[in-house]
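Here the complex is missing one protein chain, while the rest keep their positions.
Up next, chain A:
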Amino acid sequence: MARTPVFSRRRRSDQIDTRDRFPTSDSEVHVLAVDDSLVDRKVIERLLRLTACRVTAVDSGIRALQYLGLQDETNSQVGFDVSDPGIVNLKSFSYGFSFMNFLGHGFVKKQSLKVDMIITDYCMPGMTGYELLKKIKESSTLREIPVVIMSSENVVARIDRCLEEGAEDFIVKPVKLSDVKRLREYMVGDEKTGSEISWMNKRTVRESSCDEASSSPSISSDSSPSSSSSPSISSDSSPSSSSPPDSVQSTPSPSEPSSPTSTQSDDGSK
C-alpha cells in the first residue's frame, strides 16, 4: 500500500483518522498553549493543529501574559515584530489599542492575534497555570477567553480549585487527541453544549474518560464523532510574523499538501 505524497484525506484502515477536521468558522480558531516542557509543547501543538487550530506555544505564564497584552500595558518589546505590516492579517486584530497604533504610526506595536482559547500546564516554574488562570479571569479584556488546565497529577482538590476559579476544563496528562477534540466545543462558541455543562458534570466526564484511557491500549475517539464529510483545507490565511522569540512558536494548521510543520506564508492573505 503505497502512500501518495500528496496530502490525502484517505482514512487509514487501522487507525483513527487523525485528519478529521471539525468544520472551521470563517477565521481559524487560535489557541495559546502554555507549557514549560518542550516535549509537551510539541505534542499539544500537534494535537491542536490536527483539530484545525492555529497554535501559538509559549513556555511560561509570564510570556503568555505578555502575548495577551496583559503583562505590559504600554509598548512591550516581547512578542512578534511585524516588520512588514502588509502581511499581517487584518481580520485577526484584537485589542483596539493595537489596531489604532497600527493605523496611526509607521512602526507597529507588538501584535498578537486574537486568542480563542488558552490551554496551560498547571505545574510550571515561576507562575503556575493556576496563577495564570486567575490573572486572566481578573482581566476585563481577557476573562471571556476559555482557559483549560492540564496536569499530570490527578488531584481532585486541584481540579476543583481550577474549575471554581473559572477554568473551562481540566485535562489529566498525557493529553490525547480525544481530549483536544472535546475542547473544540468551548472554542466554537456557545451554540455548542460545552459551555452549558456544569463543572460538576465536567468532572464526571473527565474521570470516566480517565478510566477508559487506562483500561486498554486501544485508542478510540469515543467523544463526539466528527462530521467531516469534507474537511476544509483553507489556504493559509494567517501568516505568522517574522522573527518570533525563541520560546514562542506560532504555527498555522496544515493546509497545503506536504507543507512543512512551520510555514510562513509571505503573500498577502485574504
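Operating definition for what follows: a contact is a pair of C-beta atoms (placed from the backbone, for glycine too) under 8 Å apart; a residue touches a chain by one contact, two chains touch by 3 or more; residues count from 1.
Basically, contacts and distances are computed from a predicted model.
For the omitted chain of this complex, the UniProt record lists the protein as "Histidine-containing phosphotransfer protein", which is one of "Exocyst subunit Exo70 family protein", "Histidine-containing phosphotransfer protein", "Palmitoyltransferase" or "Nuclear cap-binding protein subunit 2". Where chain A meets the missing chain, the touching residues are 2-8, 15-16, 18-19, 36-40, 42-43, 46-47, 50, 123, 125, 152, 173-177, 213, 216-219, 254, 257-259, 261.
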